[in-house]
Every structure is written in C-alpha cells, then in structure tokens.
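Missing here is one protein chain; the remaining ones are kept as they sit in the complex.
By written order: A and B. Residues from 1 in each chain.
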Amino acid sequence: MSIRRIGAGARMSKAVVHGSTVYLAGQVADKSKGASVAEQTQEIVGIIDDLLKEAGSDKTKILSAAIYLSDISTFAQMNSVWDTWVVADHTPARATVEAKLAAPEYTVEIAVIAAI
Amino acid sequence: MSIRRIGAGARMSKAVVHGSTVYLAGQVADKSKGASVAEQTQEIVGIIDDLLKEAGSDKTKILSAAIYLSDISTFAQMNSVWDTWVVADHTPARATVEAKLAAPEYTVEIAVIAAI
Partner (left out) sequence: MSIRRIGAGARMSKAVVHGSTVYLAGQVADKSKGASVAEQTQEIVGIIDDLLKEAGSDKTKILSAAIYLSDISTFAQMNSVWDTWVVADHTPARATVEAKLAAPEYTVEIAVIAAI
C-alpha cells in the first residue's frame, strides 16, 4: 500500500496516508496557545479539518481520536466545542485522558485516525 | 473501504469498523466505578468482549491496546485481571501509562484496535 506524507518535516509529518487510512499528528493550538481550552480546541479542530481535506478525507470519516487535556477538569469545556464539531452518527471512537503537553501554554492536544 | 459505527452517539461511537480493522473507544467501568482497579478492569474487558463480538471480532484478534491507569502503582492489580483475560500467543502489542481519567472514580481505561 502506498504511503503519502503531508507536511513532512525533519521531526515529524503533519499527517501520513497509508492506503485508505490517514494518521494525523497530535495537533495543538499554536495561534491560541495560552487562551482557553475552548479556544484552543476550536483552533485544533480547524487544523484537523484542513489536514483531513488535504488527505482526501473529512470529519465524518474519523475512526478514532485521542484527546489529551493538561487539566482533566476542562473536560466539559473541550466537549462544548467537540460536540458542535463532530457530526452525529459519524462520531469516532474516542479516549480522553489528562497529560501535560509539550509546553504549558498548550492545554489540549488531539490526534485522530481517519478513513479516506 | 466501508465504515461501520457501533453505538454511534452525538459525542463518540463505542467502536468503529473500517475494512478489516475495528477501533474501540477507551472503555471505562461505569457499573463498578469507585471499586478496585481489579473490579474495574474485569468490567472493562467484559465490555470489550461484547463490542468485539458485535464488530465480528474477538479477543484473540486484538492488535494493539492502550491502557491508562490513574495510579501506576496499580499496574500489577490491572495485570492480574488482564493476564487471565488475554489468550497466550494471541496477545496484542500494548502500552500502559499513568493518566488521570474523565472522573476520579475511574481508575483504569482501555482502548484497543482489533482485526475482524
């Protein structure tokens, strides 16, 4: 099966397509870092939309999502954005846990696997 | 490749089948929340058995498992249930780390990917 890398850099790629599956890197909110979890989540899902489009997919085809929150007490705040973004009946399997992220200004990170 | 969602809700699906692979959501123990890690693990592997069956798979076909423990000192306790559940020589790749979960009553969460 073919491999196609999107935004391939020296350290990582933004997304990697393998056959009919695409793996996205864990996305953080560079523009809104330091802002609220809701704002960061909003930026992140926008980045995911763009990367999925570039891969030939979209949010109705997400298979699995891993969500990391630097403070699990922001679970509801993250969900307030997530719930309006995902498409009912086309929602992915999901796991959400607390974990500190690469820098303290990042409070949410989302990594998804999607179908093409 | 076809996508089939099991237990699709407004926020997430319990499992998503893509071709010959199924991605399960991170499972927690709703009935035994607040109980011991062993009891919660027992409930979780039962839920995973049920979802794998509904997907057309079973525990001998698990490819990968991510296990999150809210307290890594319960590693042996989780394993005491895990080791009796998995089938020798049909065990998945596995990663186990400590992470706080959605609510403090949940002390273990398991997300698996399996073949159909």
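Heads up, the rule we're going with is that a residue touches a chain if its C-beta (ideal position, glycine included) is under 8 Å from a C-beta of that chain, and two chains touch if they have at least 3 such contacts.
In this text the structure is predicted, and so the values were computed from the model without any measurement.
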Hidden partner chain, residues of subunit B it touches: 20-21, 61, 63-66, 72, 75, 79, 82-83, 86, 88-99, 113, 115
Where the unshown chain meets subunit A, residue by residue: 1, 3, 5, 8-16, 18-19, 23-26, 66, 68, 99-102, 109, 111, 113
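Definition applied: only the chains that are shown with their structure count from here on.
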For subunit A paired with subunit B, centre-to-centre distance based on mean C-alpha positions, whole Å: 21
